[in-house]
Structure formats: structure tokens, C-alpha cells
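The structure under discussion is supplied below as C-alpha cells; questions concerning it will follow.
Selected chains from the complex are presented in situ; the others are not included.
For clarity, chains are labelled A and B in written order, and residue numbers in each chain start from 1.
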Amino acid sequence: MGERLTEISEPFPDRVEVRGRDLAGDLMGRVGFTEYVHLLLTGDEPTDDQRFFLDLLLVSIAEHGLMPSNVAARITLAADPSSLQGAVAAGILGAGPVVLGASEECARLLEQAVASGRAPGDVTREIHEAGGRVPGFGHPLHKPLDPRAERILALADERGVSGPHVAYARALRDAVATEWGKPLTLNVAMPMAAVLLDLGYPVVAAKAVPILARTAGLLAHLAEEQEHPIGFLLADRAALTGG
Amino acid sequence: MGERLTEISEPFPDRVEVRGRDLAGDLMGRVGFTEYVHLLLTGDEPTDDQRFFLDLLLVSIAEHGLMPSNVAARITLAADPSSLQGAVAAGILGAGPVVLGASEECARLLEQAVASGRAPGDVTREIHEAGGRVPGFGHPLHKPLDPRAERILALADERGVSGPHVAYARALRDAVATEWGKPLTLNVAMPMAAVLLDLGYPVVAAKAVPILARTAGLLAHLAEEQEHPIGFLLADRAALTGG
């Protein structure tokens, strides 16, 4: 008797089963990609709110100009033009905590803080006194507000999905302003994490969603790079020591 | 005066412009992720047919069980559990011509063949006589039909988007059967390429679409790996020389 190594999908000669459904006979043509992403990740089809906000969050984070990871990917494609997948991989490798992964840290913080019932002021003070920074605050360009963060919060309220994690994210904004003596930009990472948790997603979704979103942005930059190459120009501008 | 390095997007302090639109003010909450992918890649919002088939193709190719790239990604996450992005990158690196990239070769073949007006039998014979194989034919498991390929073709007909590239893909099926003396499975790569071309997408989309789709499948496997680790088991089973 065979063992079953994964619950996600299994291919057979005449069909592919995904999460217990028939891929060609049931899913293809009926569910959109966003719903399918939800099904793959969780095993269930999304509610309307889950689908709406999964779309919203993927759109919010996919692209933000010539970010470091797009620069690295375009340089990589210039050096190895035949490997689109290599350049995508190089770009995704820059999806670390500093640039993109803050939403996972935000999700972890929110989950623990809400579960423990600790006051935002206490959580913030503890982080500050330990010499740390609260994830999800600050942005080099968007000041005083990150328009994407505000839009997510507004839509969460408008559609009635704001729950304890969104409330805690907002309370953190005030606590951070008090603790640091000035307001800091609530960037897109914190509302993304809060909404995902309020909609029932696990913490890992707060990292999976930005990685998937950013892959779309990378593919757009790499398609453009094939038409209008700037990869070596970017590398030259970066490295130029002249003056 | 500043130069403009990319046409895709540009961030400003109070907004992010993507393809000339305001990300937070216009796109977020209005367009879904699939439409946004189309906008990022092409600069325009999709027609209904483009959105429908982009969804369909992304769904068709995202996941197919414990494929080699999913195995490689799960092994990589087991070895470095803190780097989801590293494991995704490792999985994407396996998205090469043998496993996933056939659709790009199919697109190139279809584009040239349709543009040149050459007969499918001539194209097939030339490839065969050169000792080659026609891309998009044959599958180790799905015989005689790949259910995903058939579903794509049926929906293309049903919605009236089948054009010269879909017709050529079908003609190739007959030509291949004649040339090799037996029918070979038309796998999912060829209808995917044909439909993308008939809908006006560039050849690069035939590689970008599977990479984005597969990233979703990888993320599902890696989320499962975090809950139920099998990465080292997979590596052990692969390497076991005993008996």
C-alpha cells in the first residue's frame, strides 16, 4: 500500500486531483487564479471576503518601481539572458526581512500580542528598551503615510472584516508615536499582516503572499528587460566610482 | 533632467504610479491579481477573454503533485527552514525547458510556423529528420490525452478565441501522429502557447505564465512542509542505495 506524502495534489493518468477536486473537470474555467492560490494554500475555496482581500493584497505589494530586488534581477538577466527563471530566482532571494519580509514579522507580533492580551504600549516599550524596532513602521519614501497601507485599512473597515488584529495594528501606530515621540509611517506590511490574520489565514501567508506578488512584478521587469535592456547600465551606475 | 529607466511603475512620496495609474487610488480594490498581472506585463488592462484565459492557464499549470521542482524546494526548506524565499528560488530554478519551459518553445514554434505559412507536415518532418522532437508532445503519465490540454482547447473553442495558433497546434497533433507513426500526447504546453498567441500575448508570456503559476504551487508545498516536514525523507528516499 502506498503512503501519501502530500495532501495538496496527485496526478493520475486521466486526471489531476488538487485538494480533492478534479483540476480539468472542475477547477479549470470555474475558479480564478486568486481563488486557486487560496485553495492550494489552505485546502478550501475562499469566501468572497477572502478572495477580495487576497486580490487586494497581492495587487498592493507586487510592484514598487526599481526596487533592489528588481535591480538585482535585471542585472542577472543581462548576464544570463537565456534563463528567465534564474533572474526571477535572484530577485526572489532579495525578498528578505529588510525589503519584503516585514509582513511575516508583523504577523508574528500581532498574533502573539492579540493572543496574550498585552497592551500595545507595553509591547512597544519592551521592544524599544531592548534596542529594537517595531516591524512595519517607517518607510524611506512614503511619509507621513503609506498610501497602500491606508487603502487596505479603509477597505477592511468598509467591508467589515477589520477585527482584533487590525485594531491592534492601529493601536500600535499610536503607541509607536508615543514611545518614539513622533509619528512613524505605518507601512504596507502591518495592515497586510493584520487583515490576513483577521480573515483566518495562518502566519505563513504573510510571507507567501508578498513572494507570489513580487514574482509578478519581477516577471514584468524581466519582460521589459528583454525588450529594453538596462541591466548592465544599472550595474555600471551602481559600481561607477568616478566623479 | 532625470531619465526614465522603466515604464512599469514609479513610486512617489504620496502615491505609486503603475502603468500610468494610481495604485492605491485606482487599482487596489478594483482590479484582481490576474488583471494586475496582465497590466504589469503588457501595460494595458485585459479584455474579458484575456482575463478568463490568463486565469485558466495559471490554474492549469500551477500544481501537479510532487514534481521534481517541488521535491527540490522541500529538500531546500528542510535544510534552511528560515528562508522561504530560498526554497522558492530553488524550486523556480528547476522551471527549465525539460519540465516546465516547453511552452516557450511551443510559442516560438507556433509563431514562426504561422507567420511563415509552412505546412505542419513539413515542419514536423524537418524536426524529425534532424533527430529532434516537436516540443509539447509526449507525457510520462498522461496518455493518450493530457486532460488539461483538452480542457484548454475545449474552452478556447467554446469562447470563440481559437485562432490560427490553436488551429496549428491541432494540425501538429495529426502531423506528429503521421510522422512518428503513432499518436503522441499533446501536453498542456502547446495549447497554453497557442491560446496566449491567439489572444495577442508576446512569446515571453509563454514562459512568464508557468513561472508565476508554479510559484503558487511551490508556496503551497512549502507551507505544507512547515507543518508536515518531509524534505529530509524525500532526500533520503532519493539517495538510499540500500536493498
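By our rule, contacts are C-beta pairs under 8 Å (C-beta built on N, C-alpha and C of every residue); 3 or more make two chains touch, one makes a residue touch a chain.
All figures in this text were calculated on a predicted structure; none of them were measured in a lab.
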Q. Taking the 2 visible copies as a start, how many copies are in the full assembly?
A. 4
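The rule we apply is simple: only the chains that are shown with their structure count from here on.
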Q.
Only C-alpha atoms count here: how many degrees separate subunit A from subunit B in terms of the superposing rotation, rounded to the nearest 5?
A. 180
**Q.** Whole-Å gap separating subunit A and subunit B, where each centre is the average of the chain's CA atoms
**A.** 22
(Q) Going by the contact rule set out above, which residues of subunit A touch subunit B in the complex? (A) 5-16, 18, 23-25, 27-29, 31-34, 36-37, 40-41, 52, 54-56, 58-60, 62-66, 84-86, 88-90, 92-96, 101, 141-143, 145, 147-148, 150-152, 155, 202, 204-205, 207-208, 211-213, 215-217, 219-224, 226, 230, 233-234
